[in-house]
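Heads up, one of the protein chains got dropped from this complex, but the rest are sitting where they should.
Chain naming follows the written order as A and B, and within any one chain the residues start at number 1.
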Amino acid sequence: MKTTLFALAALTATGGALAQSSSVTLFGVVDASVAHVSTKDGSVTGLANGGNASSRLGFRGVEDLGNGLKASFWLEGGINVDDGGSGFKFDRRSTIGLLGNFGEVRLGRDKTPTYQNLETFHAFGDSGMGAINGHNLISSSAAGTIEGSNPKRYSNSISYLLPKMNGFYGQASYAFGEKAKGNSNSLSSSMGVRLGYGNGPLNVALGYGTTKGGTAADTINYKTFNLGASYNFGMLTPMVLIASERGNNQRVDLYSVGVKAPVGPGEVRAAVSWYKDKKRNERDSVRLALGYGYKLSKRTELYATVAHMSNDDNATRKLGTSLAHTVAAGKNATGYELGLRHNF
Amino acid sequence: MKTTLFALAALTATGGALAQSSSVTLFGVVDASVAHVSTKDGSVTGLANGGNASSRLGFRGVEDLGNGLKASFWLEGGINVDDGGSGFKFDRRSTIGLLGNFGEVRLGRDKTPTYQNLETFHAFGDSGMGAINGHNLISSSAAGTIEGSNPKRYSNSISYLLPKMNGFYGQASYAFGEKAKGNSNSLSSSMGVRLGYGNGPLNVALGYGTTKGGTAADTINYKTFNLGASYNFGMLTPMVLIASERGNNQRVDLYSVGVKAPVGPGEVRAAVSWYKDKKRNERDSVRLALGYGYKLSKRTELYATVAHMSNDDNATRKLGTSLAHTVAAGKNATGYELGLRHNF
Partner (left out) sequence: MKTTLFALAALTATGGALAQSSSVTLFGVVDASVAHVSTKDGSVTGLANGGNASSRLGFRGVEDLGNGLKASFWLEGGINVDDGGSGFKFDRRSTIGLLGNFGEVRLGRDKTPTYQNLETFHAFGDSGMGAINGHNLISSSAAGTIEGSNPKRYSNSISYLLPKMNGFYGQASYAFGEKAKGNSNSLSSSMGVRLGYGNGPLNVALGYGTTKGGTAADTINYKTFNLGASYNFGMLTPMVLIASERGNNQRVDLYSVGVKAPVGPGEVRAAVSWYKDKKRNERDSVRLALGYGYKLSKRTELYATVAHMSNDDNATRKLGTSLAHTVAAGKNATGYELGLRHNF
């Protein structure tokens, strides 16, 4: 259920038909969990944010312009339920778009095409103790890039999305670096494409993106590629994800297989994910994650997740996205959380 | 009046009964005043924020899950009406909870149990020129604690609230410090309990809380205790508050008596508060506050407050919560404000 605020003034003036076609919707997710992560060096327990889905607050709307044309906007910001956050901003999505038979043109800040595959084809998405952690495989602070070697979102972007046609979907995005020509500091434009096919039980999609980093004299092009697929057999929905990120003489690959299965009034989720550093020794990791979500209603879920990260001698990969912890080189980590998620 | 946004989409689909039980509410307070504070060294005049009630904006909702169970969320952030603020965040409250016959379990950031007594049993609450200023009596920057020696709110907390039963109410809260075991930097977990009885004209409650500060080698446990009571005689509601805060070889006690009385289309408020530093000389203070709130409607109030702080030779206690000013050691301060408060 979304809380759609029909424009009552317009409804009075023009009747229900128009009012139905123009709306502003207030929406959000509030999600918190008690979480624990331990390694042989120590452990930490606390309240984590977004264990099942990222906590957020948003405002969005669609206006019917006639002749099959629509204008839309979407303003969505992340929330830290655990501590109230450090400053609300529309960092998750802030876009304005025009939609029609031709598809959609969208301007602003939005998820990258490649990132959408990472969260779609992992049983835990990008939230909580079992989160895929699948972007910025090389570096979250890659020189000269704005948000790492493979950003989760593009600022200053323009996107084109295909209209729905026989199950095919797709998107191409370009993010301006906004650096002056001749600027020797850095180049940080990005582009990405995604093409998929979702029809009945099958969903399959591939993505490709590049991000420019470095200085003008020493440009580094980070490249990312991924391919995901899932098939809903009813009893269970297996899924597979292959991703690779390359640049600056590094390459990290990610392989993940997972499954979602309805069990009782909820859903079991499981995934195994392999991180392979192809250029450096002893930097691989394997993560196992197992969880159950108990649906209290369509909008509200009690969930529990356990996960284990097995790190090679030089690897330091962590678990989850919220509870701060450190993992020394070669140490394994075990985490669990029990939480409550509510959509509005 | 609260602006409750019934879920119209759901209402259409499922009928009024469910729609009534699931709602998202937008609410807030906007409050500003012209304020003045003077000491013998000088004076300052300006626009103050929240002279009668803290300015805020919030979103909250309740979902009926059936069988007496409910899910709820509450997102509320402070607003500076005087200058627009430095960054909106859900710092006043960000919680998700499950409610039932058993009471409520709540996760997130919320007011501490002890703080609720401070604002309840003082005629001016914690707002404006007559504000109780009753938490962090020892230090608002106590070493190793997150928000002082006695925080107003807990981040990373889990609370249990008693169900209503024969007038008794109560709450126990624990706030994770989220420090790794063996971490030598600081420990900052907190806990607090509150137990009260409110029936007819009588309301009485006590609170107790601890906050861990310092380093692992030198742990400091700050402790706070308070007891408040009020009785509504109709013509007037007298109230009393006793509070004490101890830790790091310090102890500060607070005693306050006050009264609220309906007079004409409004309410007279008065309070006398004594601050007693039990370990250090000449650090005591006494504050007198007198105010009147004229109700323009149930939601809107014009108010005026005058207050005087009498400081011992080494005391530097200030007046109010918004207008920045300094008080040199041993100087008295006089303040007044005239403002307008609106709830929505």
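As a convention for this text, a residue touches a chain if its C-beta (ideal position, glycine included) is under 8 Å from a C-beta of that chain, and two chains touch if they have at least 3 such contacts.
Since the structure is predicted, the reported quantities are computational estimates derived from the model, not experimental observations.
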Review point. In the complete assembly, which of B:Ala32, B:Leu99, B:Leu187 or B:Val204 touches the absent chain?
Key: B:Ala32
Study note, to complete from the structure: Per the whole complex, from B:Gly46, B:Gly198 or B:Gly266 the residue touching the absent chain is B:Gly46
Review point. Hey, which subunit A residues sit against the chain that's not shown?
Key: 5, 7-10, 22, 24, 26, 59, 61, 63, 65-66, 69, 71-73, 75, 77, 87-98, 107-109, 155-158, 176-183
Point to revise | Hidden partner interface residues of subunit B, rising order | key: 1-6, 26, 28, 30-34, 41-47, 57, 79-88, 296-297, 299-300, 323-326, 339-342, 344
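One rule holds in what follows: only the chains that are shown with their structure count from here on.
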Study note, to complete from the structure: Copy-to-copy rotation (subunit A on subunit B, CA atoms, range 0 to 180, rounded to a multiple of 5 degrees) logged as 120
**Study point:** Mean-CA-position distance for subunit B and subunit A (Å)
**Key:** 37
